[in-house]
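Just below is one structure, and these are the notes that go with it.
For this depiction, one protein chain was excluded, whereas all remaining protein chains were kept in their positions.
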Amino acid sequence: MAIAASIAVTAQRAAGDATGVPPGVLLSRQLMESRQLRVGDVVRLSAEPSGARSRLFRILGEYEPTPDPMRFAQRRLEARLHLPDILALTRPPTEANAPATISSINVALVDPSDADSFARDLAVRLPGTIAVPTTAPNERTSTFAVIERFHLAVAVVTMIGSAVFLLALMLMLVDERRETVGTLRLIGFTRSRILMQVLLEGTLIALAGAVAGLLFALVMQDAFNRFFQWRYDTALIFLRITPGVVAQSLLLALPLGIGASLIASWILLRQHPLALTRR
Amino acid sequence: MLNVLRLAWLSSVRQPGRTSLGVLGVAAVGALLFDMLLLSRGLVVSFRDLLDRAGFDVRVLATDAAPLAGPRILDSGTVLATIGALPEVEAVVPISIRSVEITSGNAVSPTDRLERVQFIGADPQARPMWTLVEGRDLSTSAGTSRPLLVNRTTAARLQASPGSELSLRGRCGSTSSVLPPLAFTIVGIVEFPFDDADAETVAGQLLDLERLCADDQARGVDMLLVRSKPGEGAERAASAIQTANLGLHVVTNEELVERFSRVEFSYFRQISFVLATVTLFFGFLLIAVLLTASVNQRLGEIAALRAMGLSRWRVVAGVLCESVMMVGAGAILAIPVGAGLSVWLDAILRALPGIPTDVHFFVFETRALFVYGSLLAAASIGAALYPMRIVAVLPIAATLRREVIG
Partner (left out) sequence: MTTPIVETRHVSREFPMAAAPVTALSDVSLSIGAGDYVAVVGPSGCGKSTLLHILGCVDVPTSGEMLFQARDVTSLSDADRSRLRLREIGFVFQRFFLLPMLTAWENVELPQAEAGVGRTERRNRTAELLEYVGLTKRAGHRPAELSGGEMQRVAIARALANRPSLLLADEPTGELDQRTGDQIIALLDSVHADGTAVVVVTHDPAVAARAHRLLKMRDGQIVEGGS
């Protein structure tokens, strides 16, 4: 539950507090740092913007909030209380004896694959409740689906630019060997024989390039994550190179590299050998 | 100078395939760079435009929580009167937004799960922040009992039009209201500036909203929209409200935009910066490689030109011109490509849930064009530095000798 918290720090050791030791609270690391709090300090929490009806709590510990990619840019100033304490803090004064209400209940099933049927069953048994498996599509998943499409679109454009440049470079590299190729053709080497040679070389170069690229990406992954974790003061992982990403990269890079060298070589091999060797 | 340009041009076109590919490659990365520059401020510009079009330049909230996410403003009547009396303020409008259920109307059968819509409660006499599409506005609906405006999505789903009746029940707390539903008459169909593509939004009088939520313990209005007097400006109006010491949070449109830019839009600024940097580096690297390889293939020719008497700067300038020409041609081609690409990318991102339909992620600014041109110009010069150096320090005699031996 959200508390519109205004926190006033009191460093007293509960002296004179007739009700005894204040209940415990956990504060997020960011909140502890922003208010220069320490474990053991006593703080006041209130659900009112004015700070009215506040209660004392003792800081029992500090926690690192679970990184939330939907809120990574927000400072995670949070507190965790026992449920009775938060209910007592937020209950309106005119409803002191009213039943408590909560926002949601998290359920961990013995068999997670039962989530859909459990949710349906619960909706039937308790009309008015909404039971949703955590894997169900929602605003969060559709947000990430859109972000994924965006990244894919950018990747497609980058690959097109890369492919064009790769072809240009291959044309130049192959052109440097035009006299050699022309001489081989004059000797009697067939086009296909030379293309096989090019295919082998292209495969090796593409493989070496792909591996080098992946190694570079791994280094950059670390650098990016460190930078953004520092920038946003979060433990969120922004970039992760998974085996799937590695496989995708190789499946794209290898054909691109091999294809570019084959195309460039074929353009050269189409010319007459005498034209290739003319000085 | 003309000679330098002409020779550079001829050197570039002597290998048309290679040069074309270089230009196309620059066009591809240039298009992406251009788009990332548009994205870096697009959302901010679009959001600012949206706020300004609503017609109010200051917002007053109970706390510094995001609008509609924090507590409400209590004793709004006194607050309204105080702010309205300020000389810097032209108008002040209270706004509340609650969730309501449609309990009857067209296309709602008894077995349908009750559909929720957002109800915007506002002062009917104030200049509205929505655009009338069909029918009448609230301000001209005096005499109509509980006039209601609906957006197009709601009207289409309910098959409603001006004159249709609709029954609503408040859902202002965590559960449905225990009060009976109220009947409303749709007087107009409007467009709300902050609606996303699927939003179902209605608007009515603040009084009617309060009746719908009469059993809601939390009182007050969500925010006050303030319009400063012409000639005073948002800053002065905000300052005057703060001076009135009402204990409220006052934020101008500019401050709101800055906050959203810093927090909610932060991801897009960061991703655009990262992609722009990577793209620029990629383009620089590849032009440098293309140019270096091209120069290395012509060393004998360059040494002969130097032996003939062409000065060092002359041949170096030729290399620089080649780089600028290739990047320049690609950069010009990239602009229409980038414009088309931005439309595609914008359409992808606007599918994000909750994004108002009038907000765009890629917005053209002249400033972006200038930055784009400057970056590519710098890249073309940077990419030419190494091949220029090769040419500048080329040992003429040794190169000529090597060419003979080779």
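Every chain is named by a letter (A and B) in the order it is written, and numbering of its residues begins at 1.
The rule we apply is simple: a contact is a pair of C-beta atoms (placed from the backbone, for glycine too) under 8 Å apart; a residue touches a chain by one contact, two chains touch by 3 or more.
Keep in mind it's a predicted model, so treat the numbers as computed, not measured.
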item	value
Residue, one of B:14, B:116, B:262 or B:367, that touches the chain absent here	B:14
Option from B:66, B:132, B:263 or B:310 whose C-beta touches the chain left out	B:310
Positions on chain B where the hidden chain makes contact	3, 7, 10-11, 13-14, 300-301, 303-314, 396-397, 400-401, 403-404
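Following the convention adopted for this analysis, only the chains that are shown with their structure count from here on.
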item	value
Chain A and chain B: spacing of chain centres that average the CA atoms, whole Å	23
Chain A - residues contacting chain B, complex	4, 48-50, 72-74, 92, 94-95, 101, 103, 139, 142-143, 146-147, 149-150, 153-154, 157-158, 160-162, 164-165, 167-169, 171-173, 175-176, 224, 228, 231-232, 267
Contacting residues of chain B [partner chain A, same complex]	15, 17-18, 21-22, 24-25, 28-29, 31-32, 62-63, 65, 70-71, 174, 217, 247, 262-264, 266-267, 270, 274-275, 279, 282-283, 286, 289-290, 293-294, 297, 341, 344-345, 348-349, 351-354
